[in-house]
Structures are given as C-alpha cells and as structure tokens.
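For this depiction, one protein chain was excluded, whereas all remaining protein chains were kept in their positions.
Right after this comes chain A.
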Amino acid sequence: MAADGNDIPQLAHPLEIPKLKCGAMAESSPYVASPDHQAGVGFPGELLPDWKERALAKMKELAQKNRAFRVYLDTCVKCGACTDKCHYFIGTGDPKNMPVARQDLLRSVYRRYFTFAGKHFPKLVGARDLTEAVLDEWYSYYHQCSQCRRCSVFCPYGIDTAEISMAAREIMDVVGKGQKYCNEIIGKVHKIGNNLGLQEKALRATLEDFEEELEEDTGVSVRLPLDEKGADILLITPSADFFAEPHIDGFLGYAKVFHEAGVSWTISSYASEAANFGLFIGSYENMREVSLRIRKAAQDLGVKRIIFGECGHAWRVAYSFLNTLAGPWDFLDQNYPIPQHICEFTWNEIQKGTLKFDPSQNDHIKLTFHDSCNVARASGMGNEAGGQFEIPRNILKTVCNNFHDMPRDTIMESTLCCGGGGGLLTDELMDLRTKGASPRMKALQETTEEHGVTHMAAICAICKTQFAKVMPKFGYDMDSIVSVHQMVSNAIILTGQDGDDEEEGDGEDAA
C-alpha cells in the first residue's frame, strides 16, 4: 500500500476505465471510533457480543423505514451501467469500488436473511452469511464511497449507492463499529456547535481579527457580527470558513456582499456550523439534532432569513432536508427561499445592480469551476432545475474575465467528486483520496493544457480542503483551489474603498 500516493494512476483521459485489480484497496480503512466518540453520538462504544442480531434487526428496520433502501436492494438487475462511473473505481481499479459491487456487499447479506431466493438458494443469487469478515469488508469499502451519487445519475432505476452506504454505516454504528472522523466531529457539534470545537470566545476573537484585516485591506469598516439579536439574516457557514485558506477568503467575500447589499446579518455561536456529518453516517436522528440547533439559533436571535455559506453536503441537508428535519419555518420571512444559498443571494444582488466589480482584479487567474457533488446532484438553486450549475458560473463570469469549463462529461450532473467527500476527509485515507481525485485532476489538467486554466473554484468546504491537499500531487499549487466568493471578494469594489477614485461619483447607491 502506498499511503503516500506514489502509485497515482496515469489516466489517458478523465474517465478511462481501469483493468480490474481485485483487492487493491482491501487494506484501506479509516480509524474506528473510540467508546467516547461513540457515546457522543448515542452509539455503543465497541462491537457488541450480539452484534450480528443487532445488525440484522437494524437492516430490517431500515427496510421498513426507508423506501430507497428496500427498493434499491430489490431492483438491481446487474446491467453494469454504473460499473465505470465511480471515481474511486477509476482511480483504484478495485472492483469492489464499482457501485453495484459496493451495493452487493450489503445486498448479498440482505438477500440471505430477507428474501426467498437468498434463504433457499444462496449460491444462485450471490447471498452470503453475515460474519465478522463481512463486517470488516463493509467497514473498508463503505468508507471508500463519498456518497457523491454519480452512479445514481446513470442507473436506469436511479439506484443511489449513497443510500446503501449511509445505511451500512448506520448499521455499523448501531453495532458499535463507528468511524472516528465522522463521529468525533458530530459529537463536537452536539456539544459545542461546530466541527472544529471552536468556542464562542475564540470565534469572537477570530471575527474581530478578520474585521481588522478587512479594514486594513480596503479602508472600509465591514462588520462580522456574532450573536446579534434582531439581525435580518442568520448566516450558517462551515466552520472551516473561520479557520483555513481558501475558505476564509470566501467568507470575507460573503461579508463584503452583505455589506454592499446593505443587509443586517449575524453568525450564531450556538449554530456555528453548516456541515452536518449526520448525513454521512446515515443517521436521521443525529442529522435532525444538528439541524435543530439552527432552528433554535434562528428563533433565539429573531432573524427573518437563513443563508448558507459555501458547503456542499451542508447545502444538500439545507436545501433538501432542513424543512423536513427542523421545519416548518413559518416564523421566517416567506418572501425568501428558506434556506437560501449565498450564491443565490449574491446573484440576486448582481442582477439588482447593487454590487460593483472590477473583474480585472482576477486577471492573473484563468478559472474553471468544480461542481461539488452534493450541490450538483442532490440539491438545487434558484427557481429553475439546474440553477445550481448556472448561478455559481454566472457569478464567476461576472467577477472574472477568464473562465473555461472542464469537459462536459466531468461537470454539472456528471461531475467527478473531489475524492474527499462523505466523511473520508481524514489523513489515514490519503491514499484513497489521492486516487479518487485523479479523474477530476485529469479533467483539470486537460483544461489547463487546452485553455491555460490556472485555478479552480468550488463552493464546498470539503472540496476546498481536499484539493488544497491533493492538487500539489498533480502539479498545481495548493492555492490553485479558490472559493467562489474569494473571486467575488477580489473583484468587488466597496463603497468608499481605497484607490476607488473613478467610482466615487456613484458610490452612494448601496444604502
């Protein structure tokens, strides 16, 4: 195993189908959660003696509670349409990373215990007993799925491997074999309010530092309010936005847009996290508990609107699930989408003409856009189907003069995952992450060769962190990955900004 990613596949093109390499990734496995981490999310601390019975009981419960789980386990015909669609398969060649084969790891057990054919003719239909070896195999390969749903786009029945991998992770959690990375983080959100475990005091100090920085850079006092009661907008953003590049630059971009739009807004220290890792472990209850923090914060602060910052799976939970998990939102202003994406907000303001830009500030950059999987295939933006593709691109084309898309079969609904999504953004999976990123990186390299593209923008904290880590392995600088609102921030001209002489005449229209 080359955990340093020395054996990065040399793809001839982004979607090159590899030769099968059986067992190539059998050793890949993330750290198991400690009893403490498990307790924080309400699961047993270690593998229970009666784990098998519990696992089967959970499987039965899932089949009764989740239509997708039941229908998808029944309907697959093994046509093979999905076999070459997973970026981890393309990057590793391990056949168990083919979506159907990944589903079969669980389907084989489901068939054995819950179907006529599997009970009586197991060999015939590929059914097998649940053993500890099977459990270990699940643990390995269901943590080689980023739940990006690319396979579900291409399946004639819409079978979504993400649903199966979430279910598998939930079954493993329930029997006491949870994943450290996800469960530790969810525990921190339950306890403190964000993935980083950033306390209110630290958050306040960070925001004050950013305010000073902004004023130094622009000469304009742009506020970053925290826990401000009576603000109109509650901003829910991934905590990475407070912590690391290029996330921070995107965050400062939102602040500038709010400032110029003349709206009042605030961050909540109680719900200081957009990410919701409850999704990754398939736990409705955990996902709900995290979402309810947002509801409580919105009520306590008395806001009228909720806007989400740049975060992929957070936007899935926000757009697709928040109304279900923490609604109804009848106490918010119904004239705005609930919740709204920061890109929707910014694009609206651009169309209204409230923002002024100097796109030449981004002339040193030739840009492309990476559609983040959860935004592209699991949520929407605006009022039209496909708004999630158009709106971020419209913003980028407004603030940047050089924009080129990557090949069509690697973007929009066919986008390739960054390789770090779905709870896999942890160091011990670096080998998997690098290989999984290789199809996207090849698509980027082709676009660099053809159009001289130097930078790639994304609206997902996981994508940004993952690419900052893996891009150097593919010949790019780590700062080649940028936030969409970082590009906005570079180009926006604040009212009264230093060196803004030619704009002074009409600088009053932002009030």
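The rule we apply is simple: a residue touches a chain if its C-beta (ideal position, glycine included) is under 8 Å from a C-beta of that chain, and two chains touch if they have at least 3 such contacts; residues count from 1.
By our rule, contacts and distances are computed from a predicted model.
Matching "Cytochrome c-type biogenesis protein", "ABC-type spermidine/putrescine transport system permease subunit I", "Nitrate reductase gamma subunit" or "Serine/threonine-protein kinase PrkC" against the UniProt entry of the left-out chain gives the name "Nitrate reductase gamma subunit". From the options A:Pro14, A:Gly40, A:Pro95 or A:Pro439, the residue with contact to the chain not on display is A:Pro95. For the chain missing from the display, the contacting residue among A:Ser28, A:Thr92, A:Ser152 or A:Thr237 is A:Ser152, taking the whole complex into account. For the chain missing from the display, the contacting residue among A:Ala81, A:Ala244 or A:Ala261 is A:Ala81, taking the whole complex into account.
Of the candidate positions A:Ile338, A:Met430 or A:Val470, contact with the hidden chain is made by A:Ile338. Of the candidate positions A:Pro9, A:Pro44, A:Gly126 or A:Gly496, contact with the unshown chain belongs to A:Gly126.
Against the chain not displayed here, chain A makes contact via residues 17, 19-20, 63-68, 70-72, 74-85, 95, 98, 100-101, 104, 115-117, 121, 123-126, 149, 152-160, 163, 284-285, 288, 319-321, 323-324, 327-328, 337-339, 376-380, 383-386, 388-389, 413.
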